[in-house]
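Moving on, here comes subunit A:
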Amino acid sequence: MKWDFRGDRPIYAQLVEQIQLGILRGEYPPGSSVPSVRTLALEAEVNPNTMQKALAELETQGLLATHRTAGRTVTEDERRIGELKEKMAQEQIKAFLEGMAALGISREDAVKMIAKEVN
Partner candidate 1 sequence: MAILEAKDLTKRFGQTPALEKASFALEPGRIVGLLGPNGSGKTTLIKLANELLVPTEGEILVDGMKPGVETKKIVSYLPDCMYFDDHMKVGDCLELFTDFYEDFDAGKAQEMLAQLGIKKELLFKTLSKGTKEKAQLCFVMSRHAKLYLLDEPIGGVDPAARDYILATILKNYNEDATVVISTHLIADIEKILDEVVFLSWGRVVRHQSTDELREQTGKSVDEVFREVYKC
Partner candidate 2 sequence: MLSKLVKYEFKATSRTILWVFLAFAVIAAVSAIFFGNLVTQAEAGGTATDTGGTAKGLAAVLLFFAYFASMAVMMIVVVVVVISRFARTMLGRQAYLTHTLPASREQLLLAKLITGSIWSIASTGLVLLSLFLFSLREGGWGDMVKGLREMAAEGSPIGQSITLLALLIVVSATAGTLMFYAAISWGPNLLKNRVGGSILAFIILYIATQIASFIALLGAFSGTAMDALAAPGADSAMDAAAQEELLADPSQSFAISFSVSDFDSMNYLLGMQTILWVCFGVVFWLLARYMLRRKLNLA
């Protein structure tokens, strides 16, 4: 998995997003075990404490679960993953519409352009 960071936003927040993407893309399939904090931190070249914070956040969101014996796994709760997908998709759409608005294109025109692109 390729990790990419910008310096001006908290790293842990970026880690959360990138792992979320990883889950959605299928790099971390539902139910699969997640590598240890150290391994992930090394891979991403970030501080283990920061990675720990990110993973804790993902647990709070219900996307990761910690088991006493098996360590951390991705949730098998398809609904949760579906919710995540929707949420991220919504954000993409919002961003797209804002981008179009910045170009001076109305929402209706934007939708028409999409329809044309899809066909």
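In this section, contacts are C-beta pairs under 8 Å (C-beta built on N, C-alpha and C of every residue); 3 or more make two chains touch, one makes a residue touch a chain; residues count from 1.
Quick note on selection: all candidates are chains of the complex that A comes from, given by their letters.
These numbers come from a predicted model, not from an experiment.
What touches subunit A in this complex, out of the candidates 1 or 2, is 1. Subunit A meets candidate 1 in the complex at residues 5-13, 38, 41-42, 45-50, 53.
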